[in-house]
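One protein chain omitted, others in place.
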Amino acid sequence: MSEHLAVLPVLLPLLAAPICFLLRNRIAAMGTAIAVCWVTFVAGVVLLRTVVTTGAPAIYELGGWSADVGIVYHVDTLAAFVVVLVSSLGAVVLTFAPQSIAKEIPKEKHHFFAALYLLSMAGLLGIAVTGDLFNVFVFLEISSLSTYALISLGQDRRALTATFRYLILGTVGATFILIGTGLMYQMTGTLNMAEMAAHIRETEGVRTVLVAIAFLTAGIGLKMALFPLHAWLPNAYCYAPSSVTAFVAATSTKVSVYVLIRWIYTIFGTQGPGSMSGVVVDLVLPAMAISGMFIASTVAIFQTNVKRLLAFSSVAQIGYMALGVSLVSESGLTAGIAHLFNHALTKGGLFLAMGCIAYRIGSVQLADMRGLGRRMPVTMFLWVLGGLGLIGVPCTAGFVSKWYLVRAALEQDALYLAVIILLSSLLAVIYVWRVIETAYFQEPPEGKDEVTEAPLSLLIPTAVLIGASIYFGLFTEWSADVAGLAARELLGVVR
Amino acid sequence: MREVKILRVVSAKTLLPFILLFALYVQFHGDFGPGGGFQAGVIFGAGLILHALVFGLNESRRVIPEWVIESAAAVGVLIYGGVGVVAMLKGGKFLEYGVLDAHDRVHGQHTGLILIELGVGVTVSAVMLAIYGALAGRGRLST
Amino acid sequence: MTSEMAMILALVLPLVAAGLSFVIRSAPNVRDACSLAVGVALLGVVISLVPTVMDGGRPEIVLFEIFEGLPIAFRLEPLGMLFLLVVATLWVITTCYAIGYMRGHHEVNQSRFFGCFGLAIFASAGAALAGNMLTLFFFYELLTLSTYPLVTHHQNEKAKRGGRIYLGILISTSIAMLLLAVIWTYVIAGTLDFREGGILAGKAEGPMVIVLLALYAFGTGKAALMPFHRWLPAAMVAPTPVSALLHAVAVVKVGVFTVLKVVIYIFGIGFLTDTKASVWLMWAAATTILLGSLVAMTKDNLKERLAYSTVSQLGYIVLGAALASQWGIIGSGMHIAMHAVGKITLFFAAGAIYVAAHKTQVSQLRGIGRSMPFTMTAYSLGAISVIGLPPFGGAWSKWYLALGAAEAGQAILVGVLMVSSLLNIWYLMPITMNAFFVPPDEGPAYPPIKEAPLFCVVPLCLTALGSLALFFCAEPIYRLLLPLVPGAGGGG
Partner (left out) sequence: MSEALGLYNYWIVIFLMMTGLYLVISTGNLVRKVVGLNIFQASVLLLYVTMGRVDGATAPIFVEGRETYTDPLPSVLMLTAIVVGVATTAVALALTVRINEAYGTIEEDEINEQEHAQELAG
């Protein structure tokens, strides 16, 4: 089986999805899906270990066709890292899902949910492992389409309009990517990203490539909700079912950031002749990232719906990742990659905690969370820990990424950038503390039923994610260190 | 529409067999000439949609129940994936059809291709029907 | 028991206490007894470490690396030893006091209170033992977070407002400035280890040194250097034992301790003297000293007055660090201990008055000395120590600080120290006078003696006696701190 390691993470959920659909039984479908997710996670971990220990990318030629004619899966450290990210988050969140969706989605749609969830995961994993540019588009659409369907399962009717908006913007973004891909194919005659990189040196200064870069960046910017292309995100996160929000928030934008990294560093390159992503990393990304960090955080402060508050916070956090990517240095890239994982854990955990709250009080409005600190002490405590992670307090995973980011800024003598990063993280203190103060300092609303702690089947997955975000704030061997390794690989530093 | 005999007899009863047959031709000839599972699936699905248009969705549902459509969509994907997995089990890569036939790689290629195209065809036609059913079946199903 | 094991124990014991407090909720007596027992054990462990450090031992523990080459590491050195000793001693006493206070006051959520208390002590111990700046920063932030539930213990509107200022200032200064300074130092020096002679010498120069020092000094919000001092009075909404231990000892002392550590082990005294980068800090500290005292005079609320007094006293310690000279550093180090014992007495007294008589304002205290003689006597002793008059501990540290200022040729700073002492007398002593020599406003001229519970009175008498004892036992502290300033062999 080890030779098929690179393809397994995609194959397992992809094949399990129709099986879940066929099973039609709520329990059997969810059970299968959860089992498959965990197996996928194990496969992902083994894959990462293999890639890191052998020091060479795992290459898998689909159908036995070589790179010039067929699709090749090319799993380097970064790809394997993202595989682990998606599969781990996917597994934990799906374990959370059965009880959570029992209250949010009609029972006869549960097998449908399981199938869509697996499809979405397969798409995201496919994006991570594939070495083919067009394949990226296909997997992106597989995951997006199933995500649209998942989000539209939300109870509130606003979930429908949110999905529609997401669909329109997502499709425009995907089509941009498709155009960019076509132009790149036109200039290099190949769709394989590694070969594209080899040919791109010959096209220095050709305008078509510049146009392609513009289309690709704009397209993926839409998909990763880079400010100001984030309009679809807040409502989509806000009205989706709790577990869907957690999964999408934790994985899908992160994978888009991965795609951006892949393009900038693998295809276009950042140094030397033929490097054409200069304007992107020098100007576009930092400008968007910084404005996102401030504006989205500020908007988050004024939200009355906590899920939407967290959604705006996600937009801001995407800014940190983009900023790290744009710094073009080892620590900058490490910060960006590590933050993919660290933020996925933190935000996933927070949205799961919101799921617990929604399960018990049926609302995610800030006003309804008054006094929750006393009624759901464990959930709120986990929320607080997650919130501290958003701020980037030491001992949380968020701190690790912030450390690398500030370090990268200072290494480039960009003191102003370091100050900006730290100041913007202070905005997080405000919106996190708004929730904490409401939950701990205000009396619970009158006339509502007595609320008790969420059931264990919801609490445990939440605690696992939040606990992991604390663990990886202290022990970085498999988070930031691997990210550093991936960064060195991308920058071509020999290890 | 139920009263319009010409439509019912000419378009449906006469054309439908040919449409479906043509779909099958495109399906299985796709190995040698233009065609394949996707096109065949669309044609097949279009034929059945025609049936539904002429005779009404209820009648069409009676011929092909909804669960059959849904299952077919899933089964098609499974056929496709299953071929790939069988290839893996036979020692090849995922979707490497060459290994499907122990003696002749080209033969194996043909086998694999026909099988996966079948999977594609089944899924596409089922999905076409499902989409039509989902859109047309809302609200006015009772008529 | 090796020193390394003792260090680990010193870290683990407060955690144990915290854990026990959370677990044993239902049996308050058992819980409080456990807290006390653990406190005594901690004190024993810490005392057992003293001889090693006195003999020049510097035990080290390296736990695990968070970033490449940046481990969580602990290293015991004289300044940390002194701080640890102060914290451990006062923890035991404060635990006694807190038990009396919390029960006398029928406070709710006592388990959470003692749990967070243990966590705060754990953070202080960790900061005291920290072997590099990263570790220190971790424990610094942990201290902020673990004390937040203590400050906002009452969970009402007032507590919320106080907590906002407390957390807002401490978190934002530490993230925006201290963290920046730490990472910057790492980028420049390639390490964050505390090393004798500093790690920045030869790697940073010019205005960068000044900027960096400013980031450290103001970033350490806990050192309450003006204008970042507002959190300290705001934190006074907390129950008094919290104010006593944390805001007279642990939290603020971690602040000045950090500044001292940075000056000695990151910049290096020699480096600072050579570059004269710390001159501005002397004036900033002097301003804080004077303004703190002046504001204290205007406050009628006893705890707030004491808080501003603390702001002013912390200025002394920062001033000593900024002097970057032999006497300045020794004076600063000593003042950590001296001020801690003196100020905790004052806070204990304030708390005892509140428990026994429910009075919070200075103007309400007329004649209270007659009903609470022990409390008010202890208060007076503590006040004299804080003012810096012999025969109390505070006299020594102020003496050395003045000596340091004179050594640096800053006559004006010596003047500032003198004026500030006068101001101290002005705002601390009238309370004693009023308590003993003015009849109460209402009621009988000689009200019956109604002291606070025994658990409250005994600790505050102990600390008052302690500040007296420190005058006569300052020599060991002096010897302990001497290795901090290389080249300061004899002289005195």
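Think of it as A, B and C in the order they're written, each chain with its own count starting at 1.
Just so it is clear, contacts are C-beta pairs under 8 Å (C-beta built on N, C-alpha and C of every residue); 3 or more make two chains touch, one makes a residue touch a chain.
Bear in mind the structure is a predicted one, so any value in this text is a computation, not a measurement.
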Neighbouring shown chains of the undisplayed chain, as defined at the top: A, B
Touch criterion as defined above, residue of A:Tyr185, A:Phe381 or A:Phe475 at the omitted chain: A:Tyr185
Touch with the omitted chain, as defined above, among A:Val75, A:Ile101, A:Leu118 or A:Ala149: A:Ala149
Options A:Ile168, A:Ala198, A:Leu283 or A:Ile460, residue touching the unrepresented chain: A:Ile168
Residues belonging to subunit A that touch the chain removed from view: 134, 137-138, 141, 145, 148-149, 152, 157-158, 160-161, 163-164, 167-168, 171-172, 174-175, 178-179, 182, 185-186, 191, 365
Subunit B residues touching the omitted chain (full complex): 33-34, 38, 127, 131, 134-135, 138-139
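By our rule, only the chains that are shown with their structure count from here on.
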Arrangement of touching chains [line / ring / star / complete / other]: line
Maximum centroid distance from subunit C, chain identifier (CA atoms): B
Most centrally placed chain - per-chain CA mean versus overall CA mean: A
Approximate Å spacing (C-alpha centroids) for the pair subunit A, subunit B: 36
Subunit B to subunit A touching residues, read off their complex: 67, 70-71, 73-75, 77-78, 81-82, 84-85, 88, 92-98
Contacting residues of subunit A [partner subunit C, same complex]: 388, 391-395, 400, 402-404, 406-407, 410-411, 415, 418-419, 422-423, 425-426, 429, 433, 437, 440-441, 474-476, 480-481, 484
Residue numbers on subunit A that touch subunit B, as the complex places them: 4, 7, 11, 14-15, 17-19, 21-22, 24, 60-64, 115
